[in-house]
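Here's a structure for you.
One protein chain is absent from this view; the other protein chains keep their places.
On to chain A.
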């Protein structure tokens, strides 16, 4: 294992994040604040408690998830797509590194960034609502697990994308709808039975539900099931990355 290589890639990626720290943080913090003002304060005051939690607090886990997913995917996909686009990726492929080091470096950095942003949003939330986190360790674990898993997913999008349009399509067309329909702003139990069944095919439901359990101890689905789903998705991503590099699919001619 080439640890210097992992460190080089990781610190290079993190340096980019800190160089543009303001941009990296302002947009997620701003949009979350807007959500809190609109959904939490304006609309939320007219909505009764959900599962014994005030509506403002209820949407926190979903909002953080929304940022975690979009940030993980965009950071990781951009991180590996950009060197591919400008050609500087030649250096990775001529260095004594295997895909394991490349993935650890890029995905590690992307996951670190989005986990940081998630925590900043959590901090922002404390300015708008009062809440206590029931299972802080589980909350952190879920946050990290989600960041890593979706950074892996973003990495795949980055190496498979042929152009910038493809790079942006998946987060825009797939992730955002899944998160909105995944119970960020409501409890699945509020839906009619038919839509409840449909919702169960949305993988994001399991993430948000598990994350909400870590905060408030209540969930739409069993926490064990949530963990299983995210682990399965992570293994799927790992398998795909391994296969991509083994076969050189879209990497080498």
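Brief remarks follow.
Operating definition for what follows: a residue touches a chain if its C-beta (ideal position, glycine included) is under 8 Å from a C-beta of that chain, and two chains touch if they have at least 3 such contacts; residues count from 1.
Note that contacts and distances are computed from a predicted model.
This figure omits one chain of the complex; the name its UniProt record holds, of "Oxidoreductase", "Cytochrome c peroxidase", "ABC-2 type transport system ATP-binding protein" or "NADH-dependent formate dehydrogenase delta subunit FdsD", is "ABC-2 type transport system ATP-binding protein". From the set A:95, A:133 or A:191, the residue in touch with the chain omitted from the display is A:95, counting the whole complex.
Touch with the chain that is not drawn comes from one residue among A:12, A:160, A:180 or A:245, which is A:12. The chain not shown here touches chain A at positions 2-5, 7-9, 12, 15-16, 19, 83, 86-98, 248, 252-253.
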